[in-house]
Structure formats: structure tokens, C-alpha cells
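Below you will find the structure I want to go over with you.
One protein chain omitted, others in place.
Note that the chains are named A, B and C in the order they appear, and that numbering of residues resets to 1 at the start of each chain.
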Amino acid sequence: MIDSENSNKSAIFFVSIILSVFLPVLPAISQEAVDSADSSAGDPVAVFVPEPPRNVTAVDHNYDRGENVDVSWDLSVDDTSAMFLGYDVYRRAEGEGEFKLIGTVPAGVDTLQDRSTKADTGYVYKVVARTAQGEAPPVITERVVPDLEMVNFKLWNVFLIGLFVSGAVIFFISHAKRGKKLFIRKIAGLEAIDDAIGRATEMGRSILFIPGINDMDDVQTIAGITILGRVARVVADYEISINMPVARSIVLATARETIKEAYASAGRPDSYNDDMVRYITDEQFGYVAAVDGIMVRDKPATCFYLGAFFAESLILAETGNSIGAIQIAGTAMPAQLPFFVAACDFTLIGEELFAASAYLSNEPRQLGSLKGQDVGKLAAMVAIALGMLGTTFVEIWDSSFVDDFNWFIHRLFSIVS
Amino acid sequence: MEEIGLWLGAFFTLGIISFLYKDNPWYKISESVFVGVSAGYWFIVSFWDNLYGKLFVGVFENQDYILLVGGVFGVMMLLRLLPKGGWISRWPLAFIVGAISGFYLMNYFSSNVMKQVYSTMLPLFSNEFGEPVFSASVADSVGTIMVAVGTFAGLIYFFFSKEHKGVFGGAAKFGIWVIMVTFGASFGYTVMSRMSLLIGRMYFIFGEWLKLIE
Amino acid sequence: MKRQVPLIITFIVGVVLIVSVFFPRVEGWNEDFSIFFDIIAVFAYFLGGGNLIRVHLDKVNKKKRDWGFSIVTLFGFLLMLAAGLFKLWNPGGFTADVAATGSLFQLMYDWIFNPLGATMYALLAFYVASASYRAFRAKNRDATILLIASFVILLGRTPLGVYATSWIPESFSLLQIPNLAIWIMTSPNLAGQRAIMIGIALGVVSMSLRLILGVERTHLGAGNE
Partner (left out) sequence: MNNIGLIVSLLVIGLGMLWFLIVALRGREVDRRLIFLFVGLAVSVPLLFNITFSEKPTPIVKDVFYKIENLPPRSKILISYDYGPSMAPEVEPMSNAFVRHVLEKDHRLYIMALWATGQSLAATAVDSIVRREFPDKVAGVDYVNIGFKAGGIGVLNVIISDFRKMFLTDVDGNDLDSLPIFDGITSLKDMDLLLSVGGGFPGVKEWVLFAGGRFNIPTAGGCAAVSAPLLYPYYPKQMLGLLGGIKGAAEYESELKNVHPKFEETPKPGIKMMGPQTLAHLIVMAFIVIGNISFFISRKRK
């Protein structure tokens, strides 16, 4: 078994991948191990000192900052005995006098990763096999000096898939630049924006815009602000005002800049004033309390909720509904989407929120990026299909091609550290 | 002392609940207090944790001068208060947006796309170890296939550049149904935990404040 | 020039952070960024706090509607600031933790902030009920599916659901409401969540690229040309 391991490492690797996919199988395997252990339990042993593990090595873990060292060994010949407990791993750093225990693994495990080393420091490791009654003589490794690598080659798959998806998006952006108009399906929530603004104008009421309650360090907030730009551009043409209470100071600054610019580009810079956007409080429910108050007192005709929302989503949407406002919501918080869907007139579900500003801009380059996203989705579907076929056929067919293929498709989508 | 806290708590609890009937001065007082106090609270927390704890201690005690970059950007942010300084406050903003884009791109990419795709690659026949594949549990297989088909249909619904017509439109429609089941299920599931919150407040009113229940 | 510099900053910072993932020496840069962000956010607080004071002072000055409540807000805000900055009533004095037990700051949190926040949160119980009453109607096929799924889950969480279907024999036990509820949670629910999450991630990737490449620049107050 050891020979085959050396001769074909990748085969072992992919077998372990398959095993990890067939999680339900694991208990059965360990059951076998327990059974075989039981059979030897009857041996009368007074003081049982196990044989030490062999070929103990410590090597620098590749492609990291030098903070990991992999210690591995061949199992002790007594490993399968019922009395056998496991292995203690000790470490001594350069300049330290004694070995310190850094970890223990149960019987049957032949590696341990030390995750607390420093780059360019020498370490020596010691592995001790143990039973309840005694310890085997320790085995000491050679000195290992973990180092800091330049490039993390283990992430080749992230790089590859990332390059493919980003490449698709960038390709369609630049492709569109050359003037080819792309078809984009209708998104109901966005089609409704003009009507909603028109309705506010007819009623002579304001528009309420909530960009979520997260700060600018959430890409959902940025998405909300970009939609704000488009909405403000339309609103600027009418004699109505945007009312935008915000929960974050940086959002306050950004939103003002955005609306101001939108009014300027609509040729009505004088209609803009700073009071359209005001800061309330950073506190989630304090903010909601105030916005609820604003809603019932000002009775806006249209409410936009576009950004990152948490539990307050339903409080806002229900209050908005009670004043008879048209409500257009959008968020990428999966837990809050059900509430918006239930209580609002239109909801942009997840991806649609990010697509919204591109859609509204109607600019070829922006629309091109949506096409790029679709290529990503197609690729994800193909990958899932191939992966499912792979794992299924691996069970039915005994073919090295199927094995290799299945290993590859899984490796492509797993993040190895 | 404890009593003061109890009565204040009860006053504000009922003040907020009174909003359910309609907007009224009691709610307005509660709201105004809440806004003022909470804005002050977060300002103070951020002041001691970030301005003092991170910037001041970091620069003056730990000599971590790189933090000054953050400080400089912070000051640029404030320059918008000057009549002519508005344009420079876009720099910290550009910095934030750039960093967030880069960070989110990689993060979502690896943790959402790759991980979700990986965990959907399940075998069509889930089998028990050692038994022939086709004696697998039917329910498990149906479940796996349902997850895969549902995921596919859901993704098809999100396609933007292809018109939802014909077979493709049918798949997209099935996708939105799956998504609706998801929403309905999460909604139904959350009702219970939302009720617990109200039970907690009612317990405060009837138990701790009015001492009507044990 | 004024327009170009921010776009260049966004581009460089974005690309650097993407690439940094592949280089162990700099893979921690995104943590540094979040510290920078926290520091920028504190400075920005002066904008937000200033705006809060200005808006409410203005209301009081001009005797606008509800101006009396603005005084309450200002008072609460300034009192909390004073309590926190000067650590009033803090048993440990000025060097102690700002939120030490017994300090005015902590008392105001426990007595005012906390019950207000908890009650606001608890309003959800009422809104969940009114939203289900109004929205869960078999208006069209989508709404019907939404209705059925949530009704099964709701039923599964009450004794009623257990009793109503406990007569179904074990061999069809999947049709018993509690089991059906579990199946919905683990199969179609999972599929929907996956589709939404993969979609969101691709949306983020594409949005981020638009921002980094400067295709999307509305947030910088710079309209697309």
C-alpha cells in the first residue's frame, strides 16, 4: 500500500476527494476500522509499549507566508491495536530549550499541520506514539526552515476560473464598445421606475430613497447609490424632491455628490439642495424608527429600498405599504428577500440589483457586462452537470479516464489551502 | 435605581408599540430619544475604538505609520466642508470603492461561485457503501436531482441576455417557482423566531415591570 | 484631471487587491484595508454628526413642524456624547473602559437604547402577521406557490400540523406535514438558495469589474459621458 502511494500520489489524492464527496460512506469505513480493532482487543498485554512511527518528516507547507509546516509519518505497526491511542507531536523552535506539545492525532492519522510557525526560523519536530500504558521512543525530524513563497500556485484554479469569468465580462464590455447593441430582457422592477416617479409627480409628493443600512464598504450599498444616480436623473426633470435619510456618514457624502451631479447633468443644478440627504443614526433600529416616522408624516408616493437590509426590511416595507406608497425594493441579502417579495410591489432579486444600474444606463458597455455574467452562469451550469456525471460514473465504471476527469473537475472548484 | 431603569424601559417599550395604532407624541418622543442617544452611542464607540484605539495608539504607541494613510484619507473626507475642497473628498471614496470591488470580487468568487458549484456536484444515485449502486435510496436520489434541476432553473431565470421564450422561458418560469418556494419556506420559518422577540418584550412588560407573572 | 484621478485610484487599488490574493506576502492587505476604512469612517462621523446637529438646530430655529422633538434628539445626542467622551459617572475614572458597568454611558444604553431597540425589533412580529394576511393570497401561480410553501412550513411548526397528517402510513411518511416541511427546507429551498447565491456572486463580479474599469462611475458624482 505504501508503494502504491509513492508511485501514484495523484490517484490517492483523487480517491480521497471522492471519499469526501461520499460523506455518508465514511461512518461505514470507520465502522470497519473499529471492528478490526475489536478483534485484537482480547490479547493479554501487561504493559504495552507501541512501536514508534517510521519515516517521520517535517516539510515546509508550500505557497504560504511560512506559517505552516506539514509533519507526516508512516503509521506505527501497532496502530490498529485497540490499545493504541494516537500520536503526540512536539516542536522545538530555534533558540528554545525544550520540545513543546503542539498537537495530538488519533490512531490511523499520519499527518499534522503546524499552523503557527514563523518564516525563516528553524524547527525540529518530535513524534511519539502512545498507548494507554506507555509511549514509544520519540522520533525526531530533521530541521526544517519554513519560508515565504512569492506566488501561491495552489490557487491556479481560482486564477483560471476567475480569468474565464472576468474575461467574459471584459470581452463583452469591449465588444459592446464597438457598437453592437445587445438584447437584454425586461426587468419588471426597473421598468416600473418611470411610472413610479410619474405617479409621485401627479400626486405632488416626494420620493423616499433608502440605500440600505450598510456603509460604503458593502458593494450592495454601491449598487444602491449607482441606481440612485439614474433615479435622480429622472426625478430632476420633475418638480418633486428626493428625500433620502441615510444611516452612514460616508453614504451621506456620496449620495449628495451623486444627486448633485445628476441634477447638474439634467441641466437643473439650481433645483438641488443638500437637505435632500440627511444623516439619522448608525443604529439599525433607531434609523428604522426615524424612517417610519418620516413615512407616516411625509407620505411619500414612492419608496425605493435598494441596498443591504437586515431585519428592518419588513418593518420598512409594511409601513410603506400602509401609507399606500409604490414600493420598489432590491437586495442581495437572501434572508430578507422573502419579506420584500411579500410586501413590495417590485423586488430586484439578488443579481438583478447589481444588474440594475447597467440596465438603466442603457449604455452598450454596461449592457455588455450583463452578457458576460450570463456566460458565467452558463459555465457554472456546465460545471455542475459535468461534476454530477463524474461522481456518478466513478461509481459505475472502473475507468481511469473517468477517475481522472472526476478528480480534475472537483479540483477545479475546490479551494486548497 | 433599578426601578428607574424598569420604568424608563416600560415607557419606551409602550411608546414604540403605540406606533402600531398611529403616529402620536409618545412615539415621537421615543423616536427622538432613540435617534439622539443611538447616534451618540455609535459615535462614542467608534471614537474610542477606531480613532483612539486604532489610529492614535497605532501611530503614537506602536509606530505603525502606515495607518496615517487612513488618517490622511479621513481628513480628505472632511475637506468637503470647505467650499472649494469637495473634489478631493472623492479620493478616499475612490479608494474605498476600488478596495471593496477588488475584495468582494475575489471573495464572492471563491466563496459563492466555486463553493456552491462544488457542493452541487453530487452523485445522481446516492449509494450505501458496499451495496450495488442502483439499490440506492430513491428519496435521496430524488432530492439530489431536485437540487440540481432547481439550481439550473433558478440560474436560467437570472439570464439577462436571452429572451424568456419557448423551452428556455419554461425553464425560467420553473426557476422562479423554485425561488418562490425558497422565499415561502424562509418566510414561514422566520415567523416563529419573530414571535419570540415579541414574547420577550411582553414578558418584560407583564413579568419584570408589572410583576403579573412569575 | 479632477475626474481622472479618482478613476485611477479605484483602478489601481482594485487590481492590487485582486492580485494580492495570489501572493502570500501581501495576502493580508485586505485586512489592512478594513482598518483604513474604519479610520476614514470615524472622520466621516463628523460629517454625519454635524449634519444631525445642523438639521435639528435648523428645525428649532425656524420653528418647523415638530420642532420640540428636535430638542429632545439634540439633548439625547449631546448627553450621550458627553457621557462617553468625559466618561461621566464611570466608576473606574477617566482611564476605565467607556462602557464600564455603572457609568452613565452604560446606564443610558441599558435603560434607553436597549429597550427601544428590542421593541423596535419586536414590532416585526406584528408586521409578519399583517404581511402574511395581505401578501399570501393565491393571486397568480407565483403567489400561490409562495403561499403553499410558507403554509406547509408554518403548519409543520405547530401541533396542528402533526395531528392533521399523522394518519398517513409510515411508508408515505414524506407526506406527513413535519417531514414535508423538512423536505422543502432541504431540497427546493436549497436549490433556490444556491441559484440566488451563484447569481449574486456573478453580479458582484461584474459590478466590481465595471467599477474598477471605470465603466460605472455614477457614485463618484461623475455622470457617464
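In the analysis below, contacts are C-beta pairs under 8 Å (C-beta built on N, C-alpha and C of every residue); 3 or more make two chains touch, one makes a residue touch a chain.
Keep in mind the model is a prediction, meaning the values are calculated, not measured.
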Neighbouring displayed chains - absent chain, whole complex | A, B, C
Contacting the left-out chain in the complete assembly, out of C:Gly50, C:Gly68 or C:Pro178 | C:Pro178
Residue touching the undisplayed chain, where the options are C:Lys2, C:Lys64 or C:Arg137 | C:Arg137
Interface with the undisplayed chain - residues on subunit B = 20-21, 189, 191-193, 195-196, 198-200, 202-203, 206, 212-213
Hey, which subunit C residues sit against the chain that's not shown?
-> 125-126, 128-130, 132-134, 136-139, 147, 151, 154-155, 157-160, 162-163, 166, 173, 178-179, 182, 185-186, 189
Touching the unshown chain, subunit A contributes residues 23-24, 26-27, 30-31, 34, 85-86, 103-107, 130, 132, 322
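Here is the rule we go by: only the chains that are shown with their structure count from here on.
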Treating touching as the only link between chains, describe the layout with one word: line, ring, star, complete or other.
-> complete
Please report how many Å separate the Cα centroid of subunit A from that of subunit C, as a whole number.
-> 17
Which whole number of Å gives the spacing of the CA centres of subunit A and subunit B?
-> 14
Residue numbers in subunit C touching two or more further chains are 21, 37, 40-41, 44-49, 52, 66, 113, 116-117, 120-121, 123-124, 128, 132, 146, 193, 196-200, 202, 204-205, 207-209, 211, 219-221
Hunt down the residues of subunit A that sit against at least two other chains at once, touch-wise.
-> 158, 165-166, 217, 219, 222, 250, 253-254, 257, 279-283, 285-286, 289, 297, 334, 337, 339, 341-342, 349-352, 355, 370, 373, 376-377, 380
For the complex, which residues does subunit A have touching subunit B?
-> 21-22, 24-25, 28-29, 157-158, 161-162, 165-166, 182-185, 187, 216-219, 222, 250, 253-254, 257, 279-283, 285-287, 289-290, 292-293, 296-297, 334-335, 337-339, 341-342, 349-352, 355, 359, 370-371, 373-374, 376-377, 380-381, 383-385, 387-392, 394-396, 409-410, 413-415
Given the complex, residues on subunit A that touch subunit C span 63-66, 148-152, 155, 158-159, 165-166, 169-170, 173, 215, 217, 219, 222-223, 225-226, 228-230, 233, 248-250, 252-254, 257-258, 260-262, 264-265, 275, 278-286, 288-289, 297, 311, 314-315, 317-318, 321, 332, 334, 337, 339, 341-343, 349-355, 357-358, 361, 363, 365-366, 369-370, 372-373, 376-377, 380
The answer for subunit C against subunit B in the complex is residues 2, 5-7, 9-18, 21, 30, 32-33, 35-50, 52, 66, 69-70, 72-81, 83-85, 98, 105, 107-126, 128, 132, 141-143, 145-154, 157, 174, 183-202, 204-205, 207-209, 211-212, 219-221
